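Right, I'll just put the structure down here and ask away after.
With one protein chain held back, the other chains of the complex are shown just where they sit.
The letters A and B name the chains in turn, as written, and every chain counts its residues from 1.
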Amino acid sequence: MATQTERRTDIGPPHYSQFLHPIIKENYGKWKYHETLKPGVLMHVGETGTIYSVRAASARLITISFVRFMAGLADKYADGYLRFTSRNNIEFLLANKDNIEPLIKELADNGIPVGGTNNAISNVVHTQGWVHCHSSATDASGLVKVIMDDLFEYFGSMKLPNKLRIAVACCLNMCGAVHCSDIAVLGVHRTLPRIDHSTLGNLCEIPTTVASCPNNAIKPTTIEGKTTVKVDEDKCMYCGNCYTVCPAMPLADPLNDGISIWVGGKISNARTEPMFTKLAIPYIPNNPPRWPEVTSAIRNIVEIYVKNAKPYERVGEWINRIGWAKFFDLTGIEFTKYHIDDFRHAGTTYKRSVQNRY
Amino acid sequence: MAGEISVEQLADEMYGVVAENAGMKKMKAGDLTKAMIAKFGDQVSKQDCKSAIKLLIDSGRCVYGYYGGSSIELPRTEGAAN
Partner (left out) sequence: MSDDLKIPLLDELEKGPWPSFVKDLKTLAPKKPMVRDLLRQLEKSYQDKRGYWKHGGLVGVLGYGGGVIGRYSALPDEFPGVSHFHTIRVHQPSGWFYTSEALNELMDIWDAHGSGLLNMHGSTGDLVFLGTVTDELEPTFRDLTARDWDLGGSGSDLRTPSCCVGPARCENACYDTLELVDNLAHRFQDELHRPMFNYKFKIKAAGCPNDCVAAIARSDFGIIGIWKDNIQVDQAAVAEYVDSGFNVKEFVVDNCPTGCMSLEGKELKIDDSNCVKCMHCINLMSKALSVGKERGAALVMGAKAPIVEGALLGSVIIPFMEIEEPFEEMHDLLERIFEFWDEYGKARERIGECIERIGLASFLEQIELEPLPQMVTQPRDNPYIFYEEYYEEE
């Protein structure tokens, strides 16, 4: 055991400058421009030097062996310098242009592709899923693996109209904030929390549990002399808020949990303002280990987008240009009552003109 | 005036509030601060309360818990599965 005196606390992160490549240090804030030499390879030109970045794919769930292997490659080709992107890619920072191809080859020999730049599908950001979280309605690592296996050709090429960002979250908590991606895959529950009346009173604070529900579906009650809660089934939208504060209200339901697919969000301000994703497919059953219905639904959307969008149109921009009716028409996705919003501000999404494409 | 009540004394008072509410209401740092300010008025400052919470936690008399939000609780035997 460490004693009080040895203990260091509140030191914060180490300063980044000690991890910067000397060329990066010299050109910090002095970059002039960059070029994409080929998919996954960037060249940044600064006032006094040039740095090459090789972007390699990685799963998000990785091991110390994988990281050590990557560190070894950085030593061999990049003077020991590398960084990670916000989408879990690894970027090797090379001073020597001649190292690019040998590095790519060694990565490829070990099953690691290079790509994800410009008009490509970059790595999928995702959450913990069945690997690690209590509220997941689906797995995340497995879904990402099968989606990227299927769309692999778009990672290593740049043939899309614009970049395409995919995200996976395994419940409505959306730790990965999938609500602004071009295509979002979201795990959903579809049935009421199963209340454990025998333990709820001991495990959970009733007022906190009641207050946790965004739709006022939870009311205190007494069952067989025990204080507990009840859920109004007309008001519950299976969001899992109550379960987050009260472990006696689990939502997992193997028969009914599954996946919904959302489209048309973006974060960047380029051309159009940031947008939320909107519902495309309300429900697809969980079908592990390879979720074929999900991968084919996504491929369908991607292919229709590639075929119909103009150069540099993001998915959401393309849909806004052609209209949602046309989107459902082109993709063959069924429009249902679930597509019509009924939560707060729902009215703002009702069509308030008769302009339409027939 | 702030500072009239010692940080140790505040920590004791806070401990009392946590113990009193144990099992009924999970107290957040803000709840404890508000309770102290309600009780002692301007004899205590928010900074005093922060220091008192730090003392309470560093001494091991209370621990942080998390269920949807963070709270300050009495230590319990670990909620491990078995």
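Please note the rule applied: a contact is a pair of C-beta atoms (placed from the backbone, for glycine too) under 8 Å apart; a residue touches a chain by one contact, two chains touch by 3 or more.
Note that the coordinates shown come from a computational prediction; the quantities given were computed from them, not determined experimentally.
Enquirer: One chain is left out of this view; which of A:K38, A:R290 or A:H339 touches it in the full complex?
Expert: Within the whole complex, the residue contacting the unshown chain is A:R290.
Enquirer: Can you say which of A:I112, A:L164, A:V185 or A:I333 touches the chain missing from this structure?
Expert: Candidates A:I112, A:L164, A:V185 or A:I333; residue touching the omitted chain: A:I112.
Enquirer: Considering the complete complex, identify which of A:A120, A:I206 or A:A252 is in touch with the unshown chain.
Expert: Only one listed residue reaches the unshown chain, and that is A:A252.
Enquirer: Contact with the hidden chain only, please: which subunit A residues?
Expert: Subunit A touches the chain not shown through residues 1-2, 6-16, 18-20, 24, 28-29, 31-35, 44, 51, 53, 57-68, 70-72, 74-75, 80-86, 88, 90, 93, 111-113, 125, 127, 129-136, 139, 141-142, 145-146, 148-149, 152, 155, 169, 172-180, 208, 211-212, 214, 239-241, 244-245, 247, 252-254, 257, 267-272, 274, 276, 286, 288-290, 311-312, 343-345.
Enquirer: On subunit B, where is the contact patch with the chain that was removed from view?
Expert: Considering the whole complex, subunit B reaches the absent chain at 28-30, 46, 50, 53-54, 57-58, 60, 63-70, 72-73, 75-76, 78-82.
The definition used in the following text is that only the chains that are shown with their structure count from here on.
Enquirer: Which integer distance in Å separates the CA centroid of subunit A from that of subunit B?
Expert: Centres of subunit A and subunit B (C-alpha means) sit 37 Å apart.
Enquirer: For subunit B, which residues are in contact with subunit A within the complex?
Expert: 24-26, 67-69
Enquirer: What does subunit A use to touch subunit B in their complex?
Expert: Answer in residue numbers: 204-205, 207-208, 212, 241, 244-247.
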